[in-house]
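Below is the structure I would like to discuss, written out as structure tokens.
Some chains omitted; the rest stay in position.
Letters are used for the chains, namely A and B, taken in the order the chains are written, and counting of residues starts over at 1 for each.
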Amino acid sequence: MEYFLTQLGIGVFAISGVLSAARTRLDIVSITLVGLLTALGGGTLRDIILDLPVFWLSDLTYFWVAVGASCFAFVGIRFILKLPPRLISYLDAAGIALISVQVIEKTLASGYGPTVAVVMGIVTGIAGGLFRDMVTQRPTLLLSRELYATPILVGCVVYLLLMALMSQAQARLLAMAIIFAQRSAIIHWQISIPLRLTLEIKPKP
Amino acid sequence: MEYFLTQLGIGVFAISGVLSAARTRLDIVSITLVGLLTALGGGTLRDIILDLPVFWLSDLTYFWVAVGASCFAFVGIRFILKLPPRLISYLDAAGIALISVQVIEKTLASGYGPTVAVVMGIVTGIAGGLFRDMVTQRPTLLLSRELYATPILVGCVVYLLLMALMSQAQARLLAMAIIFAQRSAIIHWQISIPLRLTLEIKPKP
């Protein structure tokens, strides 16, 4: 069941990656590569940094789901664009919530401490999108004031705290709910980081 | 003999990388770094993903050939620009054909299956050029409709199929010929992916 949901999450990441990247004209091959990069890039970087076997090499289902979802995004774009506009965003939020708690567990199980686990949660969550935007030369996440890394950070820290207070099954459900709730609120009310928490250095004349 | 041709391929990748990147003004140091990145970047990423020793660390000939070819591209640019304009493209096509079948063999020999082998063929073939374009901020391969990844994909799949039908030596020669023929046709007739196989999502007003 969880495995099935994870694959669903991978598929949603690929589709939302394609939707974001295709604001620039892309061909079917580039779309598939962009979908793969968005869906698998973050986890690949995480596994490389932790020196673990890259997750999709041993279970190619991830790979094929991302390929299939990317091709579907190309073929079924009219259908996807007819969906309620924020549905994909909410599905993406649900995917991020699920993947984040899994990354925490995987990192802890590999013998790393809680700080590394939180960092890896963020790396897994944002690196795929960063790679996509770098390769398609669109403004990256870091240049927008969208709250994407922050809810993952909060959720991952909360999960680690909750683990000490309740059973792991309860803690992970609550942490997932917290990440999903944050992202949903951000999507619904289009919340962004306030301007006074930003910095711009004007070069001297 | 094959080793010599492989080194020749590395040199050609470095030179074609420099020719592509130097449409923006670059200094000699940047040119060498760009040549290295183009020639060695794809194989480096492949080895990192597969958790194999990075190929040029144990045999620095690859490194020195790429350095030498990049410096030659700087010093001998007048000579290179006097060559028939597509010669470098055809040499690049021959290099890609040779490297692709080698990657298939290396990946299979490392215990991975045919799907991973094909993915690694594509990663090795395109990642170096992507890195180059990202670092020099030129439009990447994914933004053009040039057929570059597709012939590698076709050739790698064909190679795996042919292996079941004939001796490996025959299969690899045929696969290399198929990749080279595809790229040559694409270069000669300037074939690109038809517009109806592209997608562009206009943001809603």
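Convention: a contact is a pair of C-beta atoms (placed from the backbone, for glycine too) under 8 Å apart; a residue touches a chain by one contact, two chains touch by 3 or more.
This one's a predicted model, so the numbers in the text were calculated from it and none came from an experiment.
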{"item": "2 chains shown - copies of the sequence in the complete complex", "value": "3"}
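Definition applied: only the chains that are shown with their structure count from here on.
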{"item": "Inter-copy rotation, chain A to chain B, in degrees (Cα atoms; steps of 5)", "value": "120"}
{"item": "Rounded Å distance, chain A centre to chain B centre (Cα mean)", "value": "30"}
{"item": "Contact set on chain B toward chain A in their complex", "value": "48-51, 112-113, 115-116, 119, 130, 134, 137, 139-143, 145, 147, 149-150, 193, 197-204"}
{"item": "List of chain A residues in touch with chain B within their complex", "value": "18-19, 22-31, 33-34, 44, 48, 51, 53-54, 57, 60, 63, 74, 77, 81, 85, 134-137"}
